[in-house]
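Left out: one protein chain. Kept in place: all the others.
A, B and C are the chain letters, set down in written order, and residue numbers restart from 1 in every chain.
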Amino acid sequence: MKNEIGNILRLTTFGESHGVAIGGVLDGFPARVKISMERLREQVARRRPGQSALTTQRRESDDVEFLSGIMDGVTLGTPIGFIVRNADQRSADYDELRQVFRPSHADYTYQAKFGIRDHRGGGRASARETVARVVAGALAGQLLEQKGVTVSAYTSQIGDVRLERSYAELDLTAVYDNDVRCPDSALVAPMTEALASARMQHDTLGGIVSCVVSGLPAGVGEPVFGKLQACLASAMMSIPAAKGFDYGLGFDFANRRGSEVVDEFVMRDGKVRTLTNYSGGIQGGISNGEDIVMRVAFKPIATLMREVKTVDLDGNETTLVARGRHDVCAVPRAVPVVEAMAALTVLDAMLEAGF
Amino acid sequence: MKNEIGNILRLTTFGESHGVAIGGVLDGFPARVKISMERLREQVARRRPGQSALTTQRRESDDVEFLSGIMDGVTLGTPIGFIVRNADQRSADYDELRQVFRPSHADYTYQAKFGIRDHRGGGRASARETVARVVAGALAGQLLEQKGVTVSAYTSQIGDVRLERSYAELDLTAVYDNDVRCPDSALVAPMTEALASARMQHDTLGGIVSCVVSGLPAGVGEPVFGKLQACLASAMMSIPAAKGFDYGLGFDFANRRGSEVVDEFVMRDGKVRTLTNYSGGIQGGISNGEDIVMRVAFKPIATLMREVKTVDLDGNETTLVARGRHDVCAVPRAVPVVEAMAALTVLDAMLEAGF
Amino acid sequence: MKNEIGNILRLTTFGESHGVAIGGVLDGFPARVKISMERLREQVARRRPGQSALTTQRRESDDVEFLSGIMDGVTLGTPIGFIVRNADQRSADYDELRQVFRPSHADYTYQAKFGIRDHRGGGRASARETVARVVAGALAGQLLEQKGVTVSAYTSQIGDVRLERSYAELDLTAVYDNDVRCPDSALVAPMTEALASARMQHDTLGGIVSCVVSGLPAGVGEPVFGKLQACLASAMMSIPAAKGFDYGLGFDFANRRGSEVVDEFVMRDGKVRTLTNYSGGIQGGISNGEDIVMRVAFKPIATLMREVKTVDLDGNETTLVARGRHDVCAVPRAVPVVEAMAALTVLDAMLEAGF
Partner (left out) sequence: MKNEIGNILRLTTFGESHGVAIGGVLDGFPARVKISMERLREQVARRRPGQSALTTQRRESDDVEFLSGIMDGVTLGTPIGFIVRNADQRSADYDELRQVFRPSHADYTYQAKFGIRDHRGGGRASARETVARVVAGALAGQLLEQKGVTVSAYTSQIGDVRLERSYAELDLTAVYDNDVRCPDSALVAPMTEALASARMQHDTLGGIVSCVVSGLPAGVGEPVFGKLQACLASAMMSIPAAKGFDYGLGFDFANRRGSEVVDEFVMRDGKVRTLTNYSGGIQGGISNGEDIVMRVAFKPIATLMREVKTVDLDGNETTLVARGRHDVCAVPRAVPVVEAMAALTVLDAMLEAGF
C-alpha cells in the first residue's frame, strides 16, 4: 500500500521532486549477492533526462548513494537504503503552480486528498520518483541474471509509429543503442521524427512499452489474488502516465477464437513446453516456463506548451501555459522503469516461490 | 498476497471447485451497515451458470451461508465469514485429468508449483472460486450505494461484436435484463448469435467487460504504489481468463496527441470538474471526482470440444478432447465478477482515505 | 492486522461465540504434507470445555469440518478452510447482557469501537474464537514435527501454586495426562485444590503457561521488527486474558548481572552451542539452535459469581451477578492455545527463513 510494493522483496520509496532527495529502501533482498556498481550506474543513467535532443533538457543529478545493506560490494541480507539527491532545482519555475492546478496532472487530486501539496515539479507525483525504482530494479536485475532470468523492455509504439515485428526476430540487447529505445532499427528514424514533429507543434505523444522476461522457470506466481499477472499489472499501473496493461495476446484475445489461441503442450528437451505462447507465459497466475510477454500503454505527456483551461486553489477559472523543460513522450524514458518494475516483481515472486 | 486482497477491507477466499465448499472471509467491513440478503442473493445468482442457453448447463448450488459478522441483518464490524457448498459434483467427469494437463489451463502450472493438484474441475484455479468474490462484492456494493457510489459492469465486446457507444448514452441499470449482459439492446442479438455459432463449431470466444464507477468523491486512492488504478488492475487481473486492463482511453492513448486528450478543468456546481474524462477519473493514482472508467479483456474459454495436443504427468505426449459442460465465452458471467472486484477495490480505497 | 496473523503462513479467523460457527483459513501452508486427522481431533479436544470438574460445564461441539486445501489427507498448498459449528447455545442466558457491560470484559470496548456488539457469550471477544487457533496450530504442529521441531506448553503457575523445577527435569509429553496440564505430578493436587477452593468462594484465579520449542535450527527469525520474540509476543498477547510475555530469564533478567547470565559459546557435536540458555534460544531476534523458552501470564477469569458494580448502555450505574457456566482459571485450557500460537509463529518464521 501507499509507498511500498512487494511481498518478500519490498521496495519503499520516498521523496518529492524538488525536496532534498529521492530515496528507497529495498528490504528482503537476499544476502551474499555480488553487485556491480558500475553496471548499476549505467542502468540508472538510462532513466536520466537530458540525454538526447528527444528528452527534457533538465539536468538531473542521478548519483546514487548507497547507505546500507551492501558491504564490500556484497549484499548483507539487511535493507538496502539509498538516496539520489535532487540538484538543478529551478523551483522558482514552479511558483505559479502554488495557486493553479495543471490539467491531467495530480495537482488537484493531491490537494483534494491531503489538503496540501508540494507544488514544485509535481512533488511526490513527479516521475522523478521512478529513479528509486530504477535503482532497486537494477539490483533485482543483477540477481535475476545470476539466476538465469533476463528482463528486457523496449519501445513498441510512439504515436502512430508501431513496431509490428515480434521480439523474437529482434535483438533486445540493442534497445539502449538508440534514443527511442526501439530494437527495430528501421523504426528509429520515424519515431524520432514523430517526436520532433510533436515538439515543434508544442504537442506531446503517447505510446507503448513492451517487456519480455526470459528464463523464468515454471512454478513462479501465486494462485488467486497473488497471480503473477496481477502483481505485474499493479507494478506497471503504478508508473506515472501508464494507462493500460496486458500480457500475452492481451486485448487482442477479445476477438480471437479459442481454437486459434490454445497453447498446446509438447515435450521439448525433457520439459513440458508449449507450441505457441499466446498466453504470455502464465497460466492460472503461475509461470509455465515460456517467456513472460507484456505491454504497458502510456498517455501523452500532460504538460503542454499551449494554453489550457484550468482552475485555481480558490475555485476561479483561469488558463495556464506550461513553462520549464519537459519531455514530448514518456515512452523512451519509461523503458528502464518498466524493466525495473518487471525485475522487482519477478524476483519477488521467485523468492516467494522459493527459487 | 496469495488468497487475499485488500488493505483495510480484506477478502480471503478458499475452496476448490469440487471440494466441500467455496468460502470467504471479509475483514474490515464497517459496523452497523444494514445488509439486504434478498438483493445479495440476486446479485450472487447473476454469476451462477446454467441460467440460459448461452452458459454452461452445470447447475451450481450458489446458496450462500453466512457464518459470522452479521447479526439481525446488520454488520458487527467483525469478519464476515460465508460459504457456498459445492453440489452437483460430477467429479468422475474429471478422472481423465488426473494424468493429463489441459492446455491453456492451470493444470500444469499448479503441478509445477505444488507438486500436487486437485484435478477435478480446475480445483483451486476454477472460476467457481469467483462466487466468493461476488458475495463479498455484493456486500461492498451495498455499502457503496449507501455512500452514493454505484459500480456498473457490462459486456462491451464478444468476439467481433463490439459496443461502440459510450456508456453515457446507455442505461446501465438494464445490463442484467439480457443474457449477454450488454446495455445496448441492438447488440444482444448479434452477440447471442456469435455465441451460438461458436458453440456449434465447438469453439469459444473472447471479449471485453467494461466497468464504470460513478459518484466517487475526489481524493480516493493512494500515491505511488497504492494508486487506485494499480489496485484496480491487480484486482481485475486476478480474475480467471483476464488478460488485459486499461482505464480512461487506455491503450487508445498510445496514438493520441496530448493536445487532444487533456482534461481541462472548469468549475461546475462549486466543484472542480473536468470538461472531458479521457483520464478515466484518476490523476496521479487518486480519484478526481469524475467517473472511473475501465475495461478488462478476457481470452476465449480454453476448454475446447476439439482434440488438442498435450502431455501427461509422466511426460508423454498425448491428446485430449474436453468433456463436461462448459461456457463458450467467459464474458457474460464475468460481468458480475468485474463488478464485485471493482466494488471491493473502491470501497477499500474509500475506507483507507477515510470516507 | 485485525483478524489475521502471520506473514508466509497466515491464519484468518472469524466467528462469534453464539453465531453460526467459528472458522479459520490457513493460507500459505506447504503442499504435500500428510495430515493425521485423528491426532488433530485429539489436539482440538484438549481445548474443549466440559472435560473435567475443573472447567466450565458448557458442552461445546468442537467438531471440525475441513472445507478445502486437503485432499485424501494431504495438503494441496491452497488455503485450508475449516469451521466448527456452535452448538449448545443457551443464548437466553445472555439476554441481560444486551444492556449491561461486564466489568473487565470487552463488552464496553467493543461497544465503544463499533457502536454495536454481539452480547451473547462475549461475541467475537469470546475465548471460543481460540478453537480456530487450535485447529490451525495442530496443522502447524504436525508439519513442525515432520521437520523435527516440537512445541510443548504446560501450566507453570495457578494462583500461588508455582512450578519451580526446570522443564528439563520434567516429562513434557505427560502434560495432558492431568486436568491442570502441569508436568510436575507433585503439583497436580495442590493446583486442583486451589481451583476447587476458588470455585467454592465464587472466585477465580490467574496463572502462567510456559512453553518450550525444541529442535529449531539456528537462523530462524527476522532482524529488527520481525524478531522471533516480537512475533511470539504478539501471538501470545493476542490470546484472551493474556497479560504478559517473556522469554529466557525474562523479567528475572532485571536484577541479574551480565556476568551471571552470559550464554558462552562452545562447540558440541560440530555445532556452535551455548553453555547456558538464559537467552531463551534467541539472539538479535534469530534462533540460535537452543530451546526457545517463554512464559505467558494470564489474569483471573473476569466473570465472577459475585455482585460487581457496572453501568448499562444508557449510562446508568447498576450491578451484575454472572450467571451461566464459567471456568475458574483460564490456564489449563490456555495450554493448548499457547501451544498453537507458538506452533503457528515458529512455522511461519521457518517458512520465511526457507526451512
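We take it that contacts are C-beta pairs under 8 Å (C-beta built on N, C-alpha and C of every residue); 3 or more make two chains touch, one makes a residue touch a chain.
Nothing here was measured: the structure is a model prediction, and the numbers come from that model.
**Q** Which one touches the absent chain: A:36, A:68, A:99 or A:146?
**A** Here the residue in touch with the unshown chain is A:68.
**Q** Of the listed residues A:76, A:172 or A:266, which contacts the missing chain in the full complex?
**A** Checking each option in A:76, A:172 or A:266, the one touching the absent chain turns out to be A:76.
**Q** Could you please point out the subunit B residues that touch the chain left off the display?
**A** 78, 223, 354
**Q** When the complex is taken as a whole, what residues of subunit A touch the one chain not shown?
**A** Touch with the absent chain occurs at residues 2-4, 10, 12-16, 19-23, 25, 27-28, 31-32, 65-69, 71, 74, 76-81, 83, 113-118, 123-124.
**Q** May I ask you to list the residues on subunit C that touch the chain which is not drawn?
**A** Touch with the absent chain occurs at residues 1-5, 7, 13, 101, 103-106, 108-110, 112-113, 124-125, 129, 157, 159-160, 162, 198, 202-208, 218-227, 229-238, 240, 242-251, 253-259, 261-267, 270, 272, 274-275, 278-280, 282-289, 297-304, 306, 308-311, 315-317, 352-353.
As a working rule, only the chains that are shown with their structure count from here on.
**Q** Return the chain label for which the distance between chain Cα mean and whole-protein Cα mean is smallest.
**A** B
**Q** Tell me, please, which chain's centre (mean of its C-alpha atoms) is farthest from the centre of subunit B?
**A** The most distant chain relative to subunit B turns out to be C.
**Q** What angle, rounded to the nearest 5°, describes the rotation that places the Cα atoms of subunit A on subunit B?
**A** Answer in degrees: 180, to the nearest 5.
**Q** What positions in subunit B touch 2 or more of the other chains?
**A** If we look for residues of subunit B contacting two or more partner chains, we find 2-4, 13, 113, 124.
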